[in-house]
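Shown here: the complex without one of its protein chains, the others still in place.
Then we have chain A:
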Amino acid sequence: MLPVLVGIPLLLIKFNTAKKIITIFQGFMVAASVLNFLYIKENGEVIQNVANWPNYIGVALRADLLAGSMVMLTTIIFMSMILFNTKKDFSDNMFLFLFTALEGLIIGIFLSNDLFNIFVLIEVATVIISILIMYKRDSRSIYDGILYLMINVVAMAFFLFGVGMVYKTVGVIDLYGLKEKIALLSGPESMILPYTFMITAISLKAALMPLFSWLPKAHGTPSAPSIISAVLSGLYVKNGIYLFIRIQDVFASQIDTSAMFIYMGLLTAVIGFLLAVVQDDIKLILAYSTVSQIGLIMMAVNLGDERAYWGGLYHVFNHAVFKSTLFLSAGVIVDHYKTRDACKIRGVYDQMPVISIVTIFAILGIIGAPFFNGSVSKYLISFGLTEFIGELGILIVNLGTVTIFVRFTEIFFGKSDLKKPSVDIYSTGVIVFLGILCFLGGIFGQVIISFLFNVSFDVEFASYIQKTASFIATLFLGYGLYYGFIKKINIAKFLQKHELTFNGVCTTIAIFFIFTLAYVRITH
């Protein structure tokens, strides 16, 4: 709540003082969330009932270890974003207000413990985000904005319908209460329909196949300020995954669909990187790569192996860090070069060496280079895949990710005729900070995991070496694949042309719903 309350009076204050107050306030939020997290580690979960209603009846805020760590991630990233934006000229009071309101909402979604609260917060966040992604007033993005708004509202309508059915049968909508009551039900029949409604909605928020087409538009739209794309890719889709974990947990005693979601995750990851390689616009490349990574995380979380599960969650954190770095640096590059076309941008290393190096850090992180954070999480995820399809799948996904970034790194080489840009200390500083976090997250991976999640794993040295070898092999393969194969074939134009209209998206929502319903019916 605090971020929203502070944001409102700031509308009235003069602009310069407002910026300083927000920065200080943001630091305060970071400190508060870290303290909160440490408190939870000591004392177990914290449940705070709003207005002191007894448990399960009123609205409760719950902060367990997972939620607490997510909140910490949120505040740190928002802090970085606000620092990044200090010199930008479009961030007036209204923007800061909306941005801090968004932060309050995202934290609220992580902390809330009952379904209706989640619904309200997501709806408000949807409206705020659609305003924010159109903030720079590029007229092309009005289409993206309205598409984002309407698709998400439709998804939330499905969600609310599911909540209504659950309420009718069980009588509580608090997550803990639901879990207890559902375990008491005699069979899953009455829960099949509401589960399907809710999972369809959450799959859309988490951008699974085939419901992800809103994501590249929202994240890569021309008028979205880079910090908004970074926050969306880094945090908001993680909200979707977080809710997915919670809802699966609530219904776990009756309905178990992990097998289906493993395949959905794999499919998402593959299609994500296929579409990413053929894009021209650097922000769209990053957005589709987000889809691909979400597929990977979805696979990891559903595998059932404990190491894979925590590997997937750690990958959530890693992905937030490196995607933010990439989006921020992409924003800086686009501002300087005045174009977003990856074929035209060349010579970034020449012009902006510091940012290039940090971006390379982030890229190494996302493709899982040894010593960077991506490798720790991917290493843990690979433990869960015992059957051949799984191993092959993850190899293909890694290959795809490498190929995407081979394309991305083309922008570094060559020369460009623009003059050197002026160095904006805030933006560069923030990007460097996040890039270094990528590196630290790799070296200290085990320490961080045990700190955040209270579980510890040993990374065996021998298999790490083996991973390094396979990584280098993948790197070469990806390089060869991209230059030898994809550049020659002109699939790019073909794949770029096919976009779903709004009606198409609603049709896919309906098809996904029916498919899930059939699947759950058949397996239960």
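The rule is simple: contacts are C-beta pairs under 8 Å (C-beta built on N, C-alpha and C of every residue); 3 or more make two chains touch, one makes a residue touch a chain; residues count from 1.
We adopt the following convention: contacts and distances are computed from a predicted model.
For the chain that is left out, the UniProt protein name among "Multisubunit sodium/proton antiporter, MrpC subunit (TC 2.A.63.1)", "Aspartyl/glutamyl-tRNA(Asn/Gln) amidotransferase subunit B", "FAD binding domain-containing protein" or "Phosphate transport system permease protein" is "Multisubunit sodium/proton antiporter, MrpC subunit (TC 2.A.63.1)". When the omitted chain is restored, the residue from A:Ile77, A:Leu160 or A:Leu326 that touches it is A:Leu160.
For chain A, the list of residues touching the undisplayed chain reads 116, 119-120, 123-124, 126-127, 130-131, 139-140, 142-143, 145-146, 149-150, 153-154, 157, 160-161, 164-165, 167-168, 497, 499, 501-503, 506-507, 510.
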